[in-house]
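Each remark here refers to the structure printed beneath this line.
One chain of protein is taken out of this complex; the other chains stay put.
All chains are identified by letter, namely A, B and C, in their written order; residue positions are counted from 1 within each chain.
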Amino acid sequence: MSDFDHTASPEALSAAVLGWLDLYWDTQHRGPLGEPEGNQQLWRQKVFDAGLAVPSWPEEWFGLGMKPAQCKAIEKAFAERKAPGAGLDRYHLGAITVFKAASDALKREMLPKLLTGPICCLLYSEPNAGSDLAGIRTRAERDGERFIINGQKVWTSNAAEAEYGMLLARTDWDVPKHRGITFFLFPMKQQGVEIRPINQITGESEFNEIFIENAVVPERFMIGKLNEGWASFQTAIAYERLIMGQGITERRRGASAKGRSPLLELAAKTHRLQDPVIRQRLAQALAYREVNRLNNERAKRDMMTNGSLSLMSLSKLAMSRIQHGEAAIATDLLGPASLLDGPDNADPANTNFDAAKAYMNSIGGGTDQIQRNIIAEKVLGLPKEYEPDKGTSFREVKSDAGSRNGE
Amino acid sequence: MSDFDHTASPEALSAAVLGWLDLYWDTQHRGPLGEPEGNQQLWRQKVFDAGLAVPSWPEEWFGLGMKPAQCKAIEKAFAERKAPGAGLDRYHLGAITVFKAASDALKREMLPKLLTGPICCLLYSEPNAGSDLAGIRTRAERDGERFIINGQKVWTSNAAEAEYGMLLARTDWDVPKHRGITFFLFPMKQQGVEIRPINQITGESEFNEIFIENAVVPERFMIGKLNEGWASFQTAIAYERLIMGQGITERRRGASAKGRSPLLELAAKTHRLQDPVIRQRLAQALAYREVNRLNNERAKRDMMTNGSLSLMSLSKLAMSRIQHGEAAIATDLLGPASLLDGPDNADPANTNFDAAKAYMNSIGGGTDQIQRNIIAEKVLGLPKEYEPDKGTSFREVKSDAGSRNGE
Amino acid sequence: MSTIQESERTAIQEELVRFLRAEAGEDTLRSGMQSDLGYDHAVWQKMAEMGLFGIDISEDFGGIGGSAVDTAMVAEGLGRSLLPVPFIETCVIAPALLEASDMTDESRKILTRIAQGTATIAIGGNADIVPFRDPDCRLAVKADGTMSGEVSLVMHGGSADFLLLAFYSGNQTRCLLVSSDHDYTIENQTANDPALRPAKISLADVPFIELTGWSNDNFEQAGWQGIVALSAQQTGAARAIFEITVDYLQTRYQFGRPIGSFQALKHIAADLFLEVESATSASQAAARALASKAPQTAQSVALAGFLCNDAFREVSAQAIQLHGGIAYTQEHVAHLYWRRARATLSMFGDSDLHREAYLSAWEAAA
Partner (left out) sequence: MSTIQESERTAIQEELVRFLRAEAGEDTLRSGMQSDLGYDHAVWQKMAEMGLFGIDISEDFGGIGGSAVDTAMVAEGLGRSLLPVPFIETCVIAPALLEASDMTDESRKILTRIAQGTATIAIGGNADIVPFRDPDCRLAVKADGTMSGEVSLVMHGGSADFLLLAFYSGNQTRCLLVSSDHDYTIENQTANDPALRPAKISLADVPFIELTGWSNDNFEQAGWQGIVALSAQQTGAARAIFEITVDYLQTRYQFGRPIGSFQALKHIAADLFLEVESATSASQAAARALASKAPQTAQSVALAGFLCNDAFREVSAQAIQLHGGIAYTQEHVAHLYWRRARATLSMFGDSDLHREAYLSAWEAAA
């Protein structure tokens, strides 16, 4: 059925994929060959049909049953030709979640859709459920073969573009928090869904608040079983944390290539490169970034050779000190000029942006404090904290200012 | 009865005390006038009889009912003439505890003794009860009109010299930990008390381990009531913490007088005073010390004007970063020579000593971590941690490696 | 020394606190941020009516003859509420320099107007008394008695009644007053702190009044007054955001418990408390030293200079972290404190510079 042989070597596969791309993809115009302006929807369908969207998945589930090295070869070939659509089995959180946790029926219905166009957003956090994500209070109430949703979500990116949201909602209030949650694929384009962009301290508005009032989700859009959504959800969040650690939240200009560092350039430009005090700080900052790269390389080797995720857990924490530290030095290098901003003042503006954006790493996707808990408990094996809400009916658990969730 | 008028102004009182000292004390030979080599015991008795040992205490309790400013004048006069024995109401932890918490009978019996000679030591901490002092397991069992003591104490200074120890022992194992403790004045010079000096990382042995096996304390030596010793004990420990915060654990050479700093002298001697990187570190270290002095001045004013102890709580924590920080800089100034030690290498030896001794402040008398808890809870009003041993019979509380105290 | 009695000072302070709480809250701050001035002009006027602007001006000119301790008290209050008014420039540095210079009718008039609250001063240039020094400024005095040039980072330069330009010229420092009655070009600069109003000023053949007769000591003293007033502002602001944060730790629940019961957050709060109190002690000691002309003034001022800088920076940065996501939004007030902290880091010299000055003062005293 497929053009690609899952027993082929990565090299052979790479050649085959490049050949396929040369047949159908116009690298120069970044579109399907011969298609005017490149119809992305059609292109994605083509990639999907060839099994290249999710090559690691089995053939019965739209993939090719490929191994990691083979998948890498495919992604690399796509990257070489600047073609989109491959590697969704690594990046499409919605599809991955459905694939890993949903019923066969839902998978059969939705995966072909999700993998060929629609964007999914994440409806996880709530104003009262940040670090304590399982403390969500958005409610889903059964109404025949559908559920009626009411509540408020926050920190959702791509909300306006998304056709579906991965929604965590509470379906049972009389059991401990993790046991009353159901996971849904939630249609975003409906009445009762209001999206309000959040003005972030970076000046961006990539995130939104979502107000949901009597919106509807069909029962068959449940991912996993009723009240067992927390387990399905774990799949997705583990992935998100992994991606954060690789510093994907950074602007490219923050990255340091060999022998080139924006920080050193700024130091030179501000005539501070000969200041011995600044030199020590620059060296330390460069070191933190370089050693994080070295740690990540070891982490990848560890994961390959023995499946250990210990080192992987450090990267997100390390990234906080890198980003906050670099922004602090840049601020000091700029001196009084650091109070400026705007397009006329590129260096201050970039520095201000980076200083604010660093909180995206140290707060978003689990604060540094949560991350340290994870490292201490999951990696070092230190005992968990006391959890007053453990084993307690969610209705009775204390919430902001000491009120109870049921009050 | 007394030579000194508690209505006198501090100035008048100072003159009176100086006159009294000139009658009885030989400043040049540091002994009682006309006494060969100065009989300290007799001198202390004389000071005690004059009410000058504990001037702030009421006359019925061996004092003079003096106010703080008057007490200060008395202590100052004694210091001027280099005479010992005054101000025991501020420094003699044993006598203060007995005075504040013991029965009138015990006070009448023991205060005249304690205030004229015998040293008291503290029998508080145990190997298993460090930060968690109320977790002590030394047991006191009633045997008629006396108690039999068995257990082990640690971190006791002056144990060999002490005639009495302020002993915390458990008298009831079936109530929560704070409620089964009794406080005793424990005679040290008896069978069944073994004192072993601890070799500390500073090279000193100021502290001891005390092994107590079937030793005896008379019932009338109980300080406060049976099983209510924890409250009496609070008086003493509050005092100890206060003293720690003033940096009394430092060697005098660590102190910075105006315009003179041992750290600056070492930097000059090691030819690093022109190194801009070192200069920044020196400035920061000097600043921490100076601002701690300023904080302490404010703390004293606060305490005088509105009784607030908020600022007082900061000093011990601040002293940790001062002492560890200064030792780190000194180590770096010395370079390779910092590995030397011994009398031939005074600068390294002093630095090594200071580096080790800094732990005395950051661990002793409550670790920095405990001190931060205290600041957060008592001063900032943040909620207490979960306490699994709260309300639980001490016998059931978990101890090292998860065993129970009753096991 | 201050001519203000302790009881008077307490009364002024209480009135100020009451006033700021009632009329300079977050709403006022935010509405001011939208305006050209950057702050609410009504607030400025009411402070003038309270006599706060003459606090460091002698009674001869309608002031109340206070000292650095008194200005610090006002600055601390302004810091708490983040009010971005040109208090330090107008009411601290300019009066210090004007009173130290040869008196003219013009300078008497300006001092009186400052005390009345009817004149604001903006300060620019590269000399030590300039809040935000522009190392690239080009200012020059011409033979015909006019001046020309360009200078950036002049805070409130667009709205001030007078520009005070202080710059190095050859071996000499010159201080020129330029009235806004004259023509010069104002280009507003975008600031990262949305309340601040820096401007780039271009002058061509503009008449000026030169301040003369001041000594280097006077000049140094004026700079110190700026540092100390700033340190008080930073201290007030650091304490305010610290209190907001501790409140949040009490009321925010996660995992069924107030987040302030988590030990790691408690410990951060305890450490920040040490920073806030240390900044307070250092700032107050510097103000007292300055007011009493104590011999260790240089040392005390430098100490306050970097400790308050660093404390405000650290406390406001951690405040965002401790709040979590909510403080990543513009809606929450935390980022405003954090922006102000970053904006003032190099005001009157950065922490490294103050540390170096502090150590030099130690060496000089040895």
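The rule is simple: a contact is a pair of C-beta atoms (placed from the backbone, for glycine too) under 8 Å apart; a residue touches a chain by one contact, two chains touch by 3 or more.
Every value quoted in this text rests on a predicted model; they were computed, and no experiment measured them.
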{"item": "Neighbouring displayed chains - absent chain, whole complex", "value": "A, B, C"}
{"item": "Sole residue of B:Q40, B:S103 or B:T331 that reaches the chain not shown, by the stated touch rule", "value": "B:T331"}
{"item": "Among B:H29, B:K82, B:K225 or B:K398, the residue in touch with the chain that has been omitted", "value": "B:K398"}
{"item": "Full-complex contact with the absent chain, from C:A264, C:A294 or C:L353", "value": "C:A264"}
{"item": "Hidden partner chain, touching residue among B:I119, B:I198, B:V216 or B:I374", "value": "B:I198"}
{"item": "Contact set of subunit A toward the excluded chain (per top definition)", "value": "258-261, 264, 273, 276, 279-280, 282-284, 286-287, 290-292, 294-295, 297-298, 311, 314, 317-318, 369, 371-373, 375-377, 379-386"}
{"item": "Missing-chain contacts mapped onto subunit B", "value": "125, 127-132, 135, 154-155, 198-201, 277, 324, 331-332, 334-342, 344-345, 348-349, 352, 355-356, 359-360, 362-364, 367-369, 372, 385, 387-389, 392, 397-402"}
{"item": "Touch residues of subunit C, complete complex, unshown partner", "value": "262-264, 266-267"}
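Throughout what follows, only the chains that are shown with their structure count from here on.
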{"item": "Separation of subunit A from subunit B, taking each centre as the mean of its C-alpha atoms, in whole Å", "value": "55"}
{"item": "Whole-Å gap separating subunit B and subunit C, where each centre is the average of the chain's CA atoms", "value": "44"}
{"item": "Residues within subunit A bordering two or more other chains", "value": "277, 385, 388"}
{"item": "Numbers and ranges of subunit C residues touching at least 2 other chains", "value": "257-258, 352"}
